[in-house]
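All protein chains of the complex are present and in place, except for one that has been dropped.
Let's look at chain A:
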Amino acid sequence: MIHVKKLNHHFILGKKGQKATLPVLKDISFEVDKGEIVTVVGKSGSGKSTLLNLISGFIRPTDGEIWIDNKKVTDFTEAEFADYRLNHVGVIFQNFQLIPSMTAFQNIELALTLKGINKNERNQITMEMLKKVGIAEFQDHYPGELSGGQQQRVSIARALVLKPPIILADEPSGSLDSETEADLLEFIQKLNNEMGITFLIITHDEEVAKIGNRTITINDGRLVEGGAVR
């Protein structure tokens, strides 16, 4: 489903004339199969989040290829990436990334609006999703009025609302307490079992890493363990 081939990435630092390159990912190759939960672990600064940003299409790799569902996403145009993010992957962010001026309902509905779904259908799907993530009673609350766990549930609901086959999650429990984290992990496993959604989860938390069928370890930008499908 996800196939990363010899991925290299470096950042360019400094001003014009005094530029320096900072290698972040070096020769990364791995595969993720359909329905797998794969966790990516590593120390801070090891390049985990950069890997997720590359797979999400937020940045372009310096070298290498990323294939998803037999499509070479590294060759995508901006518009193709937008379509890919809307229809094929849902992204969950560490700090939720909800629009503060929109209610929980509107934040979830936004993805459906972008897809051009009509209002009645949007209302129905959004309500179903709010119930599924257990925050239906907070639908009219703004992000600022919700707890971290509730905000993360809104973020997950937004990522799931279009039923993407892949969810990319960057430190999904990073802002949560241990109890809420346990709820979240249970919810991820439930989604994986019931809907067959493939998860690629970036984390530095060992508890989170345990829910994966497989764990990929990255150290100093190099993949050191777990690249092959079991």
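The rule is short, and it goes like this: contacts are C-beta pairs under 8 Å (C-beta built on N, C-alpha and C of every residue); 3 or more make two chains touch, one makes a residue touch a chain; residues count from 1.
FYI, contacts and distances are computed from a predicted model.
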Omitted chain, identified by the protein name its UniProt record gives, among "Fe-S cluster assembly protein SufD", "Thiazole synthase", "Peptidase M48 domain-containing protein" or "Metabolite permease": "Metabolite permease"
Residue in contact with the excluded chain [from A:97, A:123, A:139 or A:213]: A:97
Selected residue (touches chain absent from view) among A:82, A:182, A:195 or A:224: A:82
For chain A, residues in touch with the removed chain: 53, 56, 58-59, 78-79, 82-87, 90-91, 93, 97-99, 101, 110-111, 113-116, 118, 158-159, 162
